[in-house]
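In this view, the complex is presented without one of its protein chains, the others remaining in place.
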Amino acid sequence: MINEQLVWAIFFIPLASFCLLALLVRPFFNSYSYISGPIAIVSIGISFILSLLTFFEVATNSNHNLVSEPNSWLEIGDFHFTVGILMDPLTAVMLVVVTGVSLMVQIYSMGYMKPSNHGSENAEHHGPEELGKPVYARYFAYMSLFTASMLGLVMAANVVQLFVFWELVGLCSYLLIGFWFHRPAAAAAAKKAFIVTRIGDFGFLIALMYLFFKTHNKGDNYLEISVINANLPGLVDAGLITAGALTLIALGMFVGAIGKSGQFPLHTWLPDAMEGPTPVSALIHAATMVTAGVFLVARFFPIFEHSPDVMLIVTIIGGVTAIFAATMGLVANDIKRVLAYSTVSQLGYMMLALGVGAYGPAIFHLFTHAFFKALLFLGSGSVNHATGTFDMRYMGGLRRKMPITYITFLIGSLSLAGIFPLAGFWSKDEILLNAWDKGDVASIIGFSLALIAVFMTAFYMFRALLLTFEGDFRGGSDKDPEAQAHGPVHLTESPFPMVLPLVILAIPAVIIGFLVNPIKDFGGIPAHWFTHKLEHSLHLPPPPAFDPILAIISSLIALLGILLAWAMYKRNPYLSPATMGRVAGPIYTLFLNKYYVDEVYEKFITGRIYYNGIALISDWIDRNIVDRTVNIIGWLGANFGSLIRELQTGQTQMYATVTSVGIIIIAAVYIFGM
Amino acid sequence: MTLTTEPFAIELAFWILSVCTVISAIAVVQIQDLFRSALFLIVTLLGVAGLFILLGAEFLAGVQLMVYVGAISVLIIFAILMTRDLEEGNPSHSFRVPVAIVAIIFILFAYYVITQDTDWNGRLISENLDAEQQKVAATVFFKESIPYLAKMLLTDFVLAFEMVSVLLLAAALGALALVRDR
Amino acid sequence: MNYADIILIAPEISMALLASIIIIVDLFSSNKKLLAPLSLTGLLAPLCFCIMVRDNPSIGFNGTVKVDDFSVFFKYVIILATGLVILSSTTYAKRFDKHQGEYYSLILLSATGMMLLTSAIELITIYIALELTALPTAALAAFIREKKSAESGVKFLILSAVSSAVLLYGMVLIYGFTGTTYLSEIGTVIANHLSTSGQVTDNGILLFSVILITAGFGFKISAVPFQMWAPDVYEGAPTPITGFLSVASKAAGFAIILRILYTVFENETLSSDWASMMAVLSAISMSVGNLIAIKQNNIKRMLAYSTIAQAGYIMVGLAAMAGNTTLNTSGPVGILVYLAGYTFTNLAAFAVITAVSEDSGDDSIDSFAGLIKKSPTLAVIMTVSMISLIGIPPTIGFMAKIYLFGAAVETNLTWLAIVGVVNSVVSAYYYLRVVKTMFIDSPDEKHEIHPNLGVLSASVIAISGTVFFGFFPKPIIELARDAINTLIG
Amino acid sequence: MEIPGILSIAIFLPFISAVIVAVFLTGKAARGFAVIASALELVVTGYIFVAHRQNGYDFSERITSWFPDSFPVQYFLSVDGISAPLILLTGLLGIVAIFASWNITERTKEHFMWLLLLQGAVIGVFTSMDFLLFFLFWELELIPMFFLISIWGTGRKEYSAMKFLIFTILGSAFMLIGILVIFAGTGTFDMTRISEALPSSNLIMPVGILFLFMSIGFAVKLPVFPLHTWLPDAHTDAPTAASVMLAGVLLKMGGYGLLRVSAGMFPDQLEKYAWVLALLGVINIIYGAAITIRQTDLKRLIAYSSVSHMGFVLLGLSAMGGVTSHLAMTGAALQMFTHGTITGLLFLTIGFIYERTHTRHIPDLGGLARRMPIFTVSFVVAGLASLGLPGTSGFVSEITIFLGAFPAFKLATIIAAFGVVLTAAYILWMIQRSMFGPERERFAQIGDATAVQVIPIGLLIVSIIGVGIYPAFVSDVFTEGITQMLNMTGAN
Partner (left out) sequence: MTLERFLILGAILFGIGLYGVLSKKHAIAVLMSLEIMFNGVNVTAVALSRYTVPYTVPDTFVDASRFLLTGHVFTVFIITVAAAEVALGLAIIIAIYRTRQSVLITDAKELSR
């Protein structure tokens, strides 16, 4: 029932929405910009429905993969770059995640971004009054473009096509982070996001070049993803390319993934990206785009599988990132930043999972995470809507004012913390199980780091929850010294378009863990149906059986974290945060300053080494050596004549003398010279 | 008279004339009084006329006397007298020494080329003509030089001859135009 | 001397007669306005005679002149130059008041000498023609009789006399060595001599005289190191005369040099020596001329230095004559094309300079400031002329340079071609300075310049030639090729 | 239908229009006429491109009797896959430049005259198949550009104009020698025959030197480090239209020359010295990008970015002879086309912004996005295209160059690919500093693009995005041309 055209439509409908909004509504019908939201929502809604249909088609199809005929995009000589659709379970899952979360976020945005939401201003926007409407159309145009690009990314059948959309989602991220371009911080964050991810893309690009270099003469079109996955490992086995080459390709791709998914050491852009509108953070920087890195590794999993070295690196990076980000989340005061660190940390989990070979669990976590993290972000937006600030130090006591927000946020937090039986519990547990089960040194290290991260996650999430919703209200944007750019305080529950997505998203945050991938056959759903489906064609070793002990241990650790948070942030804490800060001392400072990584990057590498180093020297060389040489040559040319000109004294006899001497010299040369 | 042997008297005359010519030429360029150096120029020109006679060119000697000594020198002296009120004498440049060196080098150069670097034997009448031919040549030089010269001027070089008159016209025109009234 | 001989030099005769007629008219008529038109119309006579004699080329006057395509080519150039100079003198000459007749007839007489020079194939005739070329120009240089002009005249006269003494000395020596003054016979003797002795070593006098003759003609074409006179004389002389000197007398000089080269030095050994000397002098000439020109503020002086450089370019063609075993023709063809083009280009420039200096009263480059506003026509003409002098298309200057440098490359003188093109770049700097001044600098006072008909038509004709032959150089090239072919025989 | 003489029309239409503008028209009439003429020219060039693309017409025109047989210069025009897109580019940027000059008030008609002359000359360069004719147009283009910079420029305009001119003439001087040497060796100026004739001809200089001579002229134009310093000055001080033409078209003459002559006629030499090309390419890319970030003048910044971007052309050419040379060289050619439109748009936008703000000093700008949404969009689109974002034409050329050049020079390509990161850095930094941030008081009154200014911006954006989405439109033609060339040289 689902055919190629309809799959294409999943991609093209949001794109059409973008074109409509960007080329027609924004420039010509800006006064009717309120139609932008519905246009975007309807288009994405259609996509969502089609995606669901596709998902079920793929889920029920024994063939698993629907590969379309590639369409030629660019042919140069013998080289063909094609575009097509690669439809396998991974794609299908991603389609659902992307369209689903996107749909929710768009609905949410209808309320969140609405110019006439309350008074003449929306929550985050304090610009000149006439600017409300343009923002609306522009916003939904970008969002549509993003959705389209993301869909294009997950559907790509060709690695170049994938790279194209890979970059395009980066563009949308750039545009949306910098959505409030009049705020220097937003503009800077947008730029940072783009450049840092570009460093990752540089790795991806090299992988691409290397891949092409190694395979362009090997018959098949090795730019097709299906061909790569099916044949490339075989080439290594056949000795046609070296294992090192494969490793390099995988490594390059992983560098791309590091950049996109905010893994250490390229994670710095993601917290800063919170300068974008909150729905954007929910969609792009939590649920979808940042998972593209994970998706990429998953997409080329056969390659990674054949490169144990890279798998090791993936494991380590994943584990390190998981805990590294979590530590920073412990001390952040901005609620969105807490969530952002949490996102980085959870992405680390997914990488870890991939690193230990747990392909299915990684995607499973991606799947569950998308929903509850989007929920959390939207919740933080809702909070912001009321308080006008994101700084948790100026919040508090919102539980009664905003019950729905509170409950959904609580669900999300519990899910994220991995509390039984919410979605997060199941997916995280799978990862820990796999890491433990793999049992080599790296996996155990990763496992340990992840386990510690579980504790931290629970702690910071409940820290955030308690600071935001419990206790007394601490003034919101009225008190926040940095809140000039934020909205006014009006402590009521958010409007319907914002609450609805919260409620809807809370449902999957609870149920999809068990329902989608139950540990036992459950009401017609086979055990581990989800992961099995995903891993079907990969011939992975059978997954380890559910280990209740491990589950209990991890749950206990999570509860411990919650307990500690409660102890520190309840109304009359047993442990005052300030005391803890003093006790932790330098570590606290280190966490608060994000390990000084930003400083190293911005001040040292960018500033000292590049801007005031290489660039300065190059500029100096250009001005003072290259250009000056030219000028000196010019000056010499212009002034050398003056020397000869000295002979031109105006004395007739001088001239005759010169001539005579000239004659004598010539004569001497010719008569004595021969 | 033959073309091969030189009587001693002629030899002597050559030396006297050439020494006189050279010395007076040097005087022309060295004497501090312009008027006197003009007179020495006349001596030089006369010396050259004498040399012409030695070389069997009586007609040229005559021309030399009439054109140079008679006309040019007088013209020069007139010019000197016209501009005499300046009392500038006949000074030399400050860089006369290097110039002298240049001139001496030139002379030495010419000397080297003429005597050392060139084989004249293949070109000399005395070496290359038989007696009969030398007799013809002697006739041309010493007996019939003026008719021969006239013939040449009016046949072979008639164009140059005519052109010289145009040249003189041009010179006269130019000179007249330049000394015109203000 | 017979009728055929007279016909042979009918162009020269008519030119000389024209000069006489001008004097006579000048003597009996008080209307000086007639003189220029009369001279111009009169020029048609030599022109017609040129066309006439072109059809039956021959040697005349007992072997002293040879009229062939080669000399006719130069005669065209000289008549053209003379006409343009006269045309652009129409206003200028008014300052000579009663003596305009002398002015025009001296130009014509000098042109007579030049035309004769292109035909002369005998040393004495050459010498007389050369003097006939030089003496009137000396008088013309001094013609304004104010300080600069008189100084320029005396410098020209003395230096040209010295150079002709040197030339004469060389001629006399070569006459003595070969026993003849006829170029073709000199060539034969030298060839015989060299074929028997096999080398030049014991014929020092031959080399010496060649060098002296080179020096004499080098003066004429203002090649380094015989160029010193040019800037001073060019600056001081009346502007049209400067143009005349830089174009016509240079063309005549090159004509006779080519003639001598082809008739005398057909021998391989000597001509390759000659060529290498020319190559070196050429390189030095262009470099010196261009480098000094950069610093000049007087436009005539600047063009004087540029003339030295241009002589250097043309000498590339001389150097390129003998690189191969047989005398190469594309070098000389290039020279002819270049000279023709240079005539158009440079005279256009001088016509404009005449008009501008007439207006501003001095010759500084600054007086060209804002010319585009004062007189767009003149500015455009000057610009095209400068572009042609640099050698940028679509001008004849470009085509001619291509031809010359191409000849150099063909004869393995690539280094010289490189020196040449680099020099062209250097020259762009100062030529464009003029252009820049005209187009960008603002004038001190803003009034329009209306050049009179004579100057205007001179410049327009000259520039039309520059551009037309820039697009379609074929006629000139073919004419030049015919000329060189007859020269080779 | 193959229209005869269309190439001559393409060349002489601007010339004749220029003459008409110069002689008969003034002020707004001149402007209007120039617009019509350049629109016609766009139609003509568009026709040439499309007809070549669809039907493979080469529109050869040949007059052999122009020069004497001994010096066989011909009037020989033709179009192939390498030149057809560049001709289209010239037509496109020609009309853009006219629109860019819309508000010129000083010496209006002269301005349009020079622009039209320039356009005609450049088209002449791209269509000439006779070496001397090629050189003729090559030099001819200098004069209009010299005047455009030195009359309507800003800052040290005279210095810059002179510098531009002297550099270019110096380069082309060597090229001239090269042409003459080739002629001396092969006896022909016919570019289509030289590549066959060269190997068997008796050259008077080592072919390596000849190759160097030919390439220097193009290297100056491209420009290649260290011959690039004319470019920042010329760009900075040129008026908008001149900058557009300079960056958009004139630099491409260098690339075109490298492709057509250095690669097409001296394949062996190019392969031999490919490492030099790769090295210089990398230096251009990295060094240019590094300098860029220090610039505070918008135009100077873009000028250096051109240096950087033209490095990719070199890199693409350096892959000649390798198995992926088709790809790399097509990439290089594409890069020329795309850079033409992209940098054209950047300069155009900067020019328009300058017209309103009277400054190009980046620290003085900022917060313009609110006031000028259209300019911001065009600036951002151009900037993103410049940093090689997919969906824009910049990406296509860069990725093809990378993929093509990597097998030949791995390290160089990797370093060059890192240049993409640097490009992103300076472009985004520039956009951020000049357009974004809080609105400034002193820009409160300035307005956005006028309808007339939207036309050129729109044209260029359409071409940038259009080629980005459907690159085959241009690349097919380039591919055909390059394949033909490579087959002819026997390199593949």
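Labels A, B, C and D are assigned to the chains in the order they are written; within every chain, residues are numbered from 1.
Rule of thumb we're sticking to: contacts are C-beta pairs under 8 Å (C-beta built on N, C-alpha and C of every residue); 3 or more make two chains touch, one makes a residue touch a chain.
None of these values were measured; they are calculated from a predicted model.
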Field: Interface partners of the hidden chain - shown chains only, full complex considered
entry: A, B, C
- line: On chain A, the omitted chain is touched by residues 645, 648-653, 656-657, 660
Statement: Touching the unshown chain, chain C contributes residues 123-124, 127-128, 131, 135, 138-139, 142, 145-148, 150-155, 157-158, 161-162, 164-165, 168-169, 171-173, 175-182, 185, 188-189, 231-233, 235-236
- prompt: For chain B, which residues touch the unseen chain?
  reply: 6, 14, 18, 21-22, 25-26, 28-29, 34, 37-38, 41, 44-45, 48, 51-52, 55-57, 59-60, 63-64, 67-68, 71-72, 75-76, 79-80, 82-83, 86, 88-93, 95-96, 99-100, 102-104, 106-107, 110-111, 114-115, 120, 123-126, 128-130, 133, 136-137, 140-141, 145, 148-149, 151-153, 156-157, 160, 164, 167-168, 170-172, 174-176, 178-179
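Criterion: only the chains that are shown with their structure count from here on.
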Task: Please state whether A-D or A-C has more C-beta contact pairs across its interface.
output: A-D
Field: Cα-centroid distance, chain A relative to chain D, in whole angstrom
entry: 37
Gap in Å, rounded to a whole number, between the CA centres of chain C and chain A: 77
In chain C, residues with contacts to at least two other chains: 201, 204, 208, 429
Statement: Where chain B touches two or more other chains simultaneously, the residues are 109, 112-113, 117
Message: Quick check on the complex: what are the chain A residues that touch chain B?
response: 653, 657, 660-661, 664, 667-668, 671
- prompt: Which residues of chain C touch chain B in their complex?
  reply: 1, 9, 16, 20, 23, 61-65, 98-99, 102-103, 105-106, 109-110, 112-113, 116, 122, 124-125, 127-129, 131-132, 135-136, 138-140, 142-143, 145, 153, 176-177, 179, 193, 201-206, 208
- line: Touching chain D in the complex, chain C uses residues 330, 387, 390, 392-394, 398, 402-403, 405-406, 408-410, 412, 414, 417-418, 421-422, 424-425, 428-429, 432, 435-436, 439-440, 472-474, 477-478, 481
